[in-house]
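For this view, one protein chain was removed and the others were kept in their places.
For reference, chains read A and B in written order, and residue numbers begin at 1 within each chain.
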Amino acid sequence: MSNAGTSAVVAKSPAARRTAKITGPMLLLAVAGLIVLLSIVHLVSGADDITSSGTVGAALALAVPIGMAGLGGLWAERSGVVNIGLEGMMILGAWGAGWAGYQWGPWTGVLVGTAMGAAGGLLHALATVTFGVDHIVSGVAINILGLGVTQYLSVIAFDGVRGGGESQSPPVGDIATVSIPGIGAPLLDLQRKEWFLLSDVAGILRGLTVGVSLLTIVTGVVLVASFYVLWRTPFGLRLRSCGESPVAAESLGVNVYLMKYYAVFASGAFAGLGGAFLAIVGGNGYREGQTGGRGFIGLAAMIFGNWRPGGLAIGSGLFGYTDALQLRRGGESVHALLLLVGVGLVVAAVWLAVRRRALGAVACVVAGAGFLAWYATTDQVPEDFTTMTPYVATLLVLALASQRLRMPAADGQPYRRGQGL
Amino acid sequence: MSARLDLRRLGLAIGAPLLAIVFASLVTAMVLAAAGDPVISTVQTLWDYGTKTRTLALTINQATTYYLSALAVAVGFRMNLFNIGVDGQYRAAAFAAAVVGAEVSLPKPLHLLLIVLVAIAVGAMWASIAAVLKVTRGVSEVISTIMLNAIATALIAFLLRKVKVDVAGSNNIGTKPLPDSAHFPGLSLIPGSSLDVYGFVIVAVLAGVGYSVLLGRTRFGFDLRATGRSESAAIASGVNVKRMVVVSMLLSGAVAGLVGMPQLLGSSYSYSLDFPAGLGFTGIAIALVGRNNAVGMVFAALLFSFLDVSSVILDINDISKEIVLIMQGTIVLSVVVVYELVRRYGIVAEQRRVSRELTQIPTSEPDVVAS
Partner (left out) sequence: MSGPITVGADHSRGRSHRGGAYISTSSASSSAGSAPADVPGIAVELRGITKRFPGVVANKDVNISVRRGHVHAIVGENGAGKSTLMNTLYGMQRPDEGVIVIDGQDVSFRSPSDAIAAGVGMVHQHFMLADNLTVLENVVLGSEPSRRGFLDFTAARSRIKEISDTYGLGVEADRRVEELGVGDRQRVEILKVLYRGAKILILDEPTAVLVPQEVDELFDNLRELTREGLTLIFISHKLDEVLRVADEITVIRRGTTVATVLPRDVTARQLAELMVGSELPTPETRESTVTETVELAVEGFTLHNAEGRAVLDDVSFVIHRGEVLGIAGVEGNGQAELVQAVMGMLPLSSGRLRLGDRDVSAWHTRERREAGIGYIPEDRHRHGMLLDAPLWENRMLGHQTEAPNVKGPWIDRAGARRDTQRIIDQYDVRTPGIDVLASSLSGGNQQKLIVGREMSGHPTVLIASHPTRGVDVGAQAAIWDHIRQARRDGLAVLLISADLDELIGLSDTITVILRGRLVANVDPAHVTPEQLGSAMTGAGETA
């Protein structure tokens, strides 16, 4: 019936630029470069916390819930369903973890939290896939419902229980942490030496290898496994094809509805897992308002990461890091970060100049100079500005790099079976 | 023929939300029963308390705020723009209005006017960021407004600390209280109630009428609705879609600016840390339930407000008042599902009916068409 073919040619976005493949060595180089930069900033500003193991450890713990929410977003959107109900599913997960966790131990809490998030996902799938409701509308409704259900259940389940109350669960036991044996102490020594670069590397390594919660490791495995499942298996290909071109998928016998159900179910489960992590590792049980919009930040991290698992890991790491800095002498540490951003922008300007992109280069120089001036003229950054960072960063990425972002082609579009006739 | 048609449509339009509300009530009743709470007496308690004069006044006050928020959302919805950012817009607007209002002294009507205008301008300005990002960079307004909500929260917190005065008797901080000339007079609308209704309810009613007239009766409204129904057809009909996006987003933001006003000018007179947040999301829910219809949203706002206000009594009777949150959430979700089903059913039913009525008219040649 429709013949959009001809006119669509022109309406298409600018020729999809071939983005250079990011290879392993390049990534390592980038990480090394970043560490060197951080060390320099550390040296110049004297803000010890920007590379301390405490900060890095906290950053990791703060990044996990964001990353899990983002992963939830990734699964759903790769199958073509936008999920802004992540926040509600996370709340369900946190509550479930608190409720089951205080009674039957933290790991049961994790399972129940994940299951409750998945139930939210199932509801979203039912509304969007089966009933064809607009994805945003359904997501908003689920956020409202998730909040309502947990608040109601809290009163019933936690009020009057020892240590609990109408807005929080009784404390949940801890999940064990692990360390790579034998390297904690030497690294700590090294970190305390305050040697340029070496101490910084030690701090970062220590943060990543000492006292890491088992659940953090689980989530890391989940992230990596998601990549393999989505990009290396027949199941993943089918799932992604539903987000790119459900009509094509259906014409090849892929059960589009079912794939979307799987994806949105998994999406809810990961959001729930993120919520459970918040309740058990991030906190000491469920508290009302615990998620604090992390479902949305997760979505932001996913977009920041261009709908890719690696990208979303970097995104959530970045957001987790800024969060962590804020907790650890925020004003001073974040202030040091200004220097980093300023220097980074100047480096970017040089790179752009080499590639003869004058306009971009000038813009970067100006912005970089601005940040450096900000650094030079102040000695604290108000914590509210740190809170804003993930959101502003995402807006900037969307505004400045939207041509490089590639969201699934059929993302958010309602799909009815047989639509491609 | 057309009269019957309209009746059918009207029936569907009213029947659908009723069905959803009945469904939500059943779900809620089951939840209550499962929790061991008496269903009938809970409803009885709600109703008895909810119809008290004082509660009625509170309900109307709350509904005023909800309604404005729903209007703001609906302006966008009607052209397929999801302004999730009403939340940030009204808080930014209310904060700015509170600061400006406390700093100037003017005769009453002018003072009120100035505050409201500031709120409108700031709401529109905050919304314009998302509009500009959308038309120049193609950024989805859903994502950008979510981000802008969070940015607004942080920005307001920062600025509030700069201008703060301590609120007496608590560790709350807020803006300097508004002078008397900036108090919107209340109305004693409910006979026998000691509590006045926000005078701002009049503004809300006017806004509703304005919304209805603007969308239904003007060229601009036609363009806006056409864009919402089919962007490609709107472009072909000569609508400048980019301009429509900017204008309607600004309009939505401007209305959002009003959302905080009943509270600010009617009871709190200052913007403090405990200024109500999240009203933008309630607005989305109400716009959905009221189907973006000016009258429908009145009922939806009253329903939500009634549930919120009268639920207070439940706690006293040892029933968790959060049960109404479940009810509201279920209403929203079932309403959107029912609407979608009814919409699809309506289209198919009408196609059938039209072809049936046409085959009764004797025609010279049958329509053999494969589309």
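Keep in mind that, in the parts below, a residue touches a chain if its C-beta (ideal position, glycine included) is under 8 Å from a C-beta of that chain, and two chains touch if they have at least 3 such contacts.
As the structure is a computational prediction, the values presented were derived from the model and not from experiment.
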Per the whole complex, from B:Phe23, B:Phe220 or B:Phe299 the residue touching the absent chain is B:Phe220
Chain not shown: contacting residue from A:Thr177, A:Ser245 or A:Gln413: A:Ser245
Suppose we count only contacts with the excluded chain; which residues of chain A make the list? 1-7, 9-10, 12-16, 18, 228, 232-234, 236-238, 240-241, 244-245, 247-254, 406, 408-409, 418, 420-421
Provide the residue numbers of chain B that touch the chain removed from this figure. 1-2, 5-6, 216-223, 225-226, 229-230, 232-233, 235-240, 343, 347, 350-355, 357-359, 361, 363-365, 367-371
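Rule of thumb we're sticking to: only the chains that are shown with their structure count from here on.
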Distance between the centres, which are taken as Cα means, of chain B and chain A, whole angstrom: 30
In their shared complex, at which residues does chain A touch chain B? 1, 13, 82, 84, 123, 127, 131-134, 136-138, 140-149, 151-152, 154-156, 159, 166, 293, 296-297, 299-300, 303, 382, 384-385, 387-388, 390-392, 394-395, 398-400, 402
Touching chain A in the complex, chain B uses residues 31, 35, 82, 84, 133, 137-139, 142-144, 146-148, 150-151, 153-155, 157-158, 161, 281, 284-285, 288, 320, 322-330, 332-333, 336-337, 340-341, 344, 371
